[in-house]
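Of the protein chains in this complex, one is absent; all others appear in place.
Let's look at chain A:
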Amino acid sequence: MVITRFHPVHALLYLAVSFFSSSMVFLSLGAPFVAALEIIVYAGAIIVLFIFVVMMLNLGRETAQQEKEWLKPKVWVIPAALVLLLLIEMIILLFSEDKQVMQIAVVEPRKLALSLYGEYIIAVELTGFLLMAGIVGAAHIGKHKKTELHRFLQNGHTDKEKTTYTRKTETVTTEQTAIHE
């Protein structure tokens, strides 16, 4: 549902639903810490980031119309058929075998934290570097760049020389007038 919406906000809503459902999948797998992180980081931070960008871009009805023109049925019928085939395959595989109760083996957050700061400490620091680089890169790319020319190229070289010459003569004349007085 996310990739077939025309309007970005609708797609973001479906994306939030998708993140919640995958968080439930993590919870049923016995990973409650990861499920909480999924909701907090993905559905909390990344969705809000997307919504801010959509708000700043102020995409209106023309953009939705444009996307609607691009997504004519002959364009998306084949991928949709493929995805439906995958879905039907999964449903057949799910219902062919006898159902058994999902065994839940919870991996505790304590074990996770001990392993994270024990043997993966280098990777944690590298992730910190990556996030720092991401922050600096986003701040540098996102700021509005003005086209700043060099000061010799702003008015042309000859004009610059002329202004300096006139300034020199003016100073000379003021000195001469001071001496005369």
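As a working rule, contacts are C-beta pairs under 8 Å (C-beta built on N, C-alpha and C of every residue); 3 or more make two chains touch, one makes a residue touch a chain; residues count from 1.
Following the convention adopted for this analysis, contacts and distances are computed from a predicted model.
Remark: of the listed names "Fe-S cluster assembly ATPase SufC", "ABC transporter ATP-binding protein", "Dipeptide transport system permease protein DppB" or "NADH-quinone oxidoreductase subunit K", the one matching the undisplayed chain in UniProt is "NADH-quinone oxidoreductase subunit K". Contacts to the hidden chain, counted on chain A, fall at residues 2-3, 8, 11-12, 15, 18-19, 22, 25-26, 28-31, 33-34, 37-38, 41-42, 45-46, 49-50, 53-54, 56-57, 59, 63, 66-67, 70-71, 75-76, 79, 82-83, 86-87, 90, 93-94, 97, 100, 102-103, 105, 107, 111-112, 115-116, 120, 123, 127, 130-131, 133-135, 137-139, 141-142, 144-145.
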